[in-house]
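Just one protein chain is left out here, and the rest sit where they should.
Let's look at chain A:
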């Protein structure tokens, strides 16, 4: 990221309307979510189980980072207080971050990373399809771009869930354990926060009920092929979208923000 004088903000310079300005917290939430997941995936760089999958995770991380930048640039413009994409990404504390809890969970082993990615991809892909035809032109433009990439991601993570579930005894044990540990964070994705509820009522944010159904259908199909059971009756954790995070986010941000916190305004 960092200050970049050659590339202007992506959106037109016209001041956002009042309706658009309400979208700020939602766009920021999307930005935070993509950035945190990009960071987690990038932690694998150089540590992947095999070279091809190391590259796959780095590529997916880059897609999320690019998407995050588009959202941060738009959020900065919507806020209109002179903060830049870098200020929003590097100079906010953990309680100000609005990403759901799922994406900040540590990488664990490859199975944990795959299950985390699979759950998020199922939500992300269907969300982008909705945003692409939504009322806000800039969000629609970002989604139109990103949904093509998200299609590669969901294919990749779905195939890996199947390989691991229907693979060896060891891969199955690990993927089942990952599902057991991460499922509690899946519900937050489609449970609207108070902010999202208000925007949904105004028709600015898609209804999550439809997305939840599409997610469930895809998960059921993939788990069936993977010979895995979809967990039932799990108590769902939430809070990330309101700034109440697990302890992992602080450590992640300490690394992500280190340079800007130590040398404010540093450029390269």
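Just so it is clear, contacts are C-beta pairs under 8 Å (C-beta built on N, C-alpha and C of every residue); 3 or more make two chains touch, one makes a residue touch a chain; residues count from 1.
Following the convention adopted for this analysis, contacts and distances are computed from a predicted model.
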item	value
Identity of the absent chain, which is to be given by its UniProt protein name, from "ABC transporter ATP-binding protein", "Ring-1,2-phenylacetyl-CoA epoxidase subunit PaaD", "Multiple sugar transport system permease protein" or "NADPH-dependent 2,4-dienoyl-CoA reductase, sulfur reductase"	"Ring-1,2-phenylacetyl-CoA epoxidase subunit PaaD"
Among A:44, A:125 or A:183, the residue in touch with the chain that has been omitted	A:125
Which of A:32, A:63 or A:104 contacts the chain that the document leaves out	A:63
Touch residues of chain A, complete complex, unshown partner	4, 6-8, 10, 52-53, 55-56, 58-60, 62-67, 69-70, 125, 137, 140-142, 144-146, 148-149, 151-152, 154-156, 158-159, 162, 218, 221-222, 225
